[in-house]
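Mind having a look at this structure? Questions to follow.
Of the protein chains in this complex, all but one are displayed in their positions.
Up next is chain A:
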């Protein structure tokens, strides 16, 4: 009862409100008709404000007819209108009047521009839920029928998205009509309409009674799946997932599998790609028995497909497919059927295929266990670590944690090192950036000893990279390493080297020292910051390059909170005061900012 309070009082309020006359519809409509598109767009976006000013009755009798009649505008305006109308139920007086919104939305559902039409359909779907069952039959369903039998393909395309929302709530005679309309659209002679129907087939199947799924949907599915255009056939693959989920296991073999088998061997690579891309969903939908008998060979074929696109899509699914295999003979299936294909993909001619595989292959180790991993997978990992394409190597390195859990990283470390070193020195800075981001993870898994021995120098070398993004990432990396290995480690291995750069002839390197200090001070703690870092920062305040000096001010501001008040007053304050009188205006600015933030004034 409480819910009805809103709409009920809204209509009462609107009726009682006295200032309707303040806003003659003509003035408001002028706004919606303004010559300037941008102004028109602004007005449409505030359509709810206009409707509220008019009150529910005049919105119904004046505003909506105007909107319905004048729908010829820029698509951008129409898009905004289509969206607004989906939220208009209360503004026309609540659910009992919601059907007033149908005429303008119907027109919008027929325009050419796809985004406008889609939005109109979205709004129609939304307000369909606000119709009472009677209104749905009296107002909504006739609209769907009109759209479904429209002259131009646009309205028929839109109709496809509306069947499923009204079907469950109408009488059985109307249901029969809706099914008939959907059937007709599935064999429309415009491929655009068939595509729309195919893409809604799964959704429509879900609201149908099981008998009709078997009698109607299956034949439509079969027909769409053998359409002359591959763009239609591939959409049927998507529907296959929903349909298979709806049917009882014993019917799958006869009703779905022939079509699915055919799709997996379609002559168009786009259809095969779609099968590969939806493989995990298909696998779940058809269940373990069919997976064993049918999908395993189909998957093997996709992994060996002649088009790289298809192989890459299938390679992406290797882990998921294996994970979802029935446990009783999972290992056997993988070892005898999947692994041989995977081995071939490791040396594929296409780098996208290899890198797709590299992004999931490590996940197989948890499924196959320690012994199999060492015997069969490890050689593959090692091969991919030496791949010519950096993306492949990166994908392997980024997934090391899966292997670490199963066999420990030591097995890999000998091959890992050259791979990391090579990536660390790659000519492309994006590759270097990517490997830096894995450093903390690697450090954690390889341990401090290995790190100090082999990787520390790399981390330091990045600090003087000629690309700023790398230096920045290197700084951030140091902070994460300190968080991992502790302040003492930092004091012994990192801090001296960082502070040493303060005397570098290149001012960019001197600035890197400051950036590192900014990042490290907190992790290193008060003692190291005050005793080792602060003196260096203060000394740099005499640097001849202004950029260094104002970064000194910024650094002091940053590390101030870590320092004790004595150091702040006796050491930091004088330096900042001196910088605040610098000849360079930026130095002055940042010094003053630091003084006020640290409350030293």
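The rule is short, and it goes like this: a residue touches a chain if its C-beta (ideal position, glycine included) is under 8 Å from a C-beta of that chain, and two chains touch if they have at least 3 such contacts; residues count from 1.
Everything below uses one rule, namely that contacts and distances are computed from a predicted model.
UniProt lists the omitted chain of the complex under the protein name "Serine/threonine protein phosphatase 2A regulatory subunit" (options: "Zinc finger CCCH domain-containing protein 16 isoform X4", "Multifunctional methyltransferase subunit TRM112-like protein", "Serine/threonine protein phosphatase 2A regulatory subunit" or "ER membrane protein complex subunit 2"). Among A:90, A:160 or A:218, the one in contact with the hidden chain is A:90.
Interface note: of A:48, A:366 or A:411, the residue touching the hidden chain in the full complex is A:48.
Here the missing chain is touched by one residue of A:57, A:113, A:577 or A:593, and it is A:113.
When the full complex is taken into account, the listed residue touching the unshown chain is A:268, out of A:132, A:268, A:411 or A:547.
The set of chain A residues touching the chain not shown comprises 1-3, 5-10, 12-13, 17, 19, 22-23, 27, 31, 35, 39, 46, 48-50, 52-53, 74, 84, 87, 90-91, 112-114, 152-153, 190-192, 195, 228, 230-231, 267-270, 306-309, 349-350, 428.
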